[in-house]
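With one protein chain withheld, the remaining protein chains of the complex are depicted in position.
In order of appearance the chains are A and B, and numbering begins at 1 in each one.
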Amino acid sequence: MDSLFQLFYDEANEMVEGMEQVLLALEGGEPDPETVNALFRYAHSFKGNSAAMGFTHLSKFTHGLESAMEVLRKEQRPLTPEMATLLLQAVDVIRTLLERTRTEGDVGDPNCDTLLAQINAVLNGGAVPTPATNPTPTPQPEPQVTVAPSSEESVGAGTRYRVFYQPAPKLSQEHDPLQLLKELTEYGQISECRFRAQTPPIDQLSVDACYGNWEFTLQTEFEPAIIRAILELSAEGAEVRIEPLEAPATASASPIPVETAPTPEAPTTSAVATVQASSGETPTAPTQNARSEAQSVRVSTEKIDALMNLVSEIVIAQSMLSSVQNETLDERTHSAITQMERHVRELHERVMAIRMLPVSYLFNRFPRMVRDTANKLGKRVNLVIEGEETELDRTLLEALADPLTHIIRNAIDHGIETPEDRRAKGKPETGTILLSAYQAEGRIYIEVRDDGKGIDTERVRQKAIQLGWITENDHPTQEQLYDFIFQPGFSTAQQVSDLSGRGVGMDVVRRNVESLGGMISIQSEKGQGTRLLLRVPLTLAIMDGLGLKVADEHYIVPLTTVIEAFQAESLQRNALFDRHEMVNVRGEFIPLVRLRQFIGLPPNDESGLVIVLEQDGQQIALLVDAIVGQQQVVLKSLEENFVRVPGFAGATILGDGRVALILDVGDIIRRTHANNERFATVA
Amino acid sequence: MQTLETTTTESTIQEQNTNKYLVFQIGGETYGVPLLQVQEIRTYTPATRVPNAPDYVLGVMNLRGNIIAVIDARTRFGLPPVPDEQETVVVVAQVQGKIFGLRLDSVSDVMDIPEDSIQPTPPIASEATQKFLSGVVQSDERVVILLNLDEIFDIQALSQMVA
Partner (left out) sequence: MNATLKTSQKQHKLTLTGEIDFAQVNTLWECAQQIAQNPKSTLVDWTNLNTLHFAGIQILFSLQKSLEERGLSLRFTEPNPSLYQTLHQFGVWDSLIQS
């Protein structure tokens, strides 16, 4: 996709999420004038962006929304639950439109006009025409937008202001002061406009800097805060001064306070609140601090990835340089290399940090989903989010969206009981789902905990018997029963619900999480609730590895999987169970994997080293020729230009420029244990 | 009048229906691949072996930070391998969005081949290698056999073989 389109969609999706958050935040408490202002700005930016892309249907719809917001704003009406629901529907329509626009181009949606008509009906004090009485789009082709701002309406009405406008210092594709002024003409009449050019000669000109300022008279019915909001759109740092020229031309309620450029100590009217919040580049919900910080810079992910690749190259070059260290180098070169090593490491960490996003990016979508899912099922659920400022690599964030969505849906669908059931059990009618994230031991933990009915292990057992996985006489441990839940083909829901039963089960969730180098575990107490714990690495791209040598080949194992290593001679006598070789490590038998054999090389007589590796609570002992040492490696995909190689998670580039394959410890363990089923009963 | 235009120059204009081919020798035969598919030619440095891959996959190598597979052309055609020489090269090409390297004994030159001079492949080769060939061209006393890179680096078949 065109990068401009991509940018538009990324931004649009952020705005949709932002609108949703604002609306959901509102439901709990007091309607805040800032909420309506924020919604207005979202609708406005959306309209502008989609118009710029030539998406007429999107821009028309958001224009209608913007107008409705303007009525609410101006008349300081409270946002009723009725209106909030309609607006949430409007957010859905925008989402649908966005998706259709992405796949089909500039197309409309029949819901647009119906919904705008409903919104206007509520605005005008009428009842909401329900979709039932209005199954087809309203006969009127144009929605009755009562207050679409147009210059005609503004003629002869409103207040006259003298406006001083110093655009934000940085120009960009989105930030064109002339465009903003043009937009302003939709809200009022500009006259006596004077432009002061302060452009330097060509040899001192910086193309993306804005020189010069404007002063003009504006006649408008809109409040100064709105005017300011428009002139502050698309870039940060504009200076806007608005002064009334005379008494309002029409009977207006109260005199409007004179506004000056950002002055925190200005009177605390709602207009001022708008000003402060609108100084950011994109409208932001007042409480979402993590979010607003993340929004302050917009860099395309391609650029970051390119930077990351380059840094990876530098890391490799650096390790090549470090490997010549031992040879005769003079003191200065030596210390320069050491110094550079330190800087490269820091550079690397900093670039990695750019890719990190607060997990709120992911979590923010859930309040809405929980609300809708719970409503659909007639359940009451309170979603509590903790640790949303925890940062995670953006690739991981994206990849976690589907598994988490599924887990949370499951919790509502199968976990939380109906209010009646809960009351009968002496629980509060409203169930709670706790979604939390935290960082520990260099990994990110994400936990989903509900206070629902928990997992009925007996039912799981019955189901497993039914599926023929075990017999009536088998009594697996609780852990083994939980493990069934993650097996393909298992689903305990009596009937497949349309919410959770979309053919995606916990097996897919586990596979997704594991493909990210993570793991998932489950704990449950019947009647008390269920807790799912996801553990994922901080980042996918870089990891600490242990270099191994077999014959003249180099391999890497992730350091996080390494438990211990020792000389093979000190091994207790190997035991053979059913052809499977086991080693005795301090009284415990662990399956032995001979790496030579695993990679198709002939065995050698020399004894090597044994490394005990662990993943997901299972261990193997890996026999190798030698250990090369610990090193930081950049994980590269084998699949990107080749194919997936079983037993290997990817490859990396060594200091000498050669490629080494990275062992997929989880996969090797699974293969070994699969060949080794009786192990469990013997050990 | 001096004229100065700031316009981008068009890339080399090609004669109609004539394509450039990279021409090389394997086992005494001359082969050609469309130059458009070729990204670059590099001197061969030993690749890292990929366990359990077919023998014609020499391994993987580092191409400016990307991991690419290296296919040995001789082994692919069922010819005995030859040791690395100074002339041994890797032709980096792209098929179906994936980049790979083809190890060759040497590269001779680039040829213009008019489309209408390409003839269907006579059944000279064994059936196994026949599918690698997309046509032959008779030009100045020499016969150039055109190769179908999509078959030589057959991702679908490879992903099954390695798995």
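Operating definition for what follows: contacts are C-beta pairs under 8 Å (C-beta built on N, C-alpha and C of every residue); 3 or more make two chains touch, one makes a residue touch a chain.
None of these values were measured; they are calculated from a predicted model.
Annotation: of A:77, A:196 or A:526, A:196 touches the absent chain (contact as defined above). Touching the chain that is not shown, out of A:216, A:486 or A:642: A:216 (per the contact rule at the top).
Only one of A:104, A:208 or A:552 touches the absent chain when the whole complex is considered: A:208. Across the entire complex, the residue among A:18, A:48, A:158 or A:177 in touch with the chain not shown is A:177.
Looking at chain A, the residues touching the absent chain are 171-173, 176-179, 181-182, 185, 190, 193-197, 199-203, 205, 207-208, 210-212, 214, 216.
Following the convention adopted for this analysis, only the chains that are shown with their structure count from here on.
Distance between chain centres (mean CA atoms), chain A to chain B: 42 Å. Looking at the complex, you find that chain B touches chain A at residues 45-53, 59-62, 64-69, 98-100, 155, 158-159, 162-163. The touching residues of chain A, when paired with chain B in their complex, are 309, 312-313, 316, 553-554, 598-600, 636-638, 640-648, 650-651, 653, 657-661.
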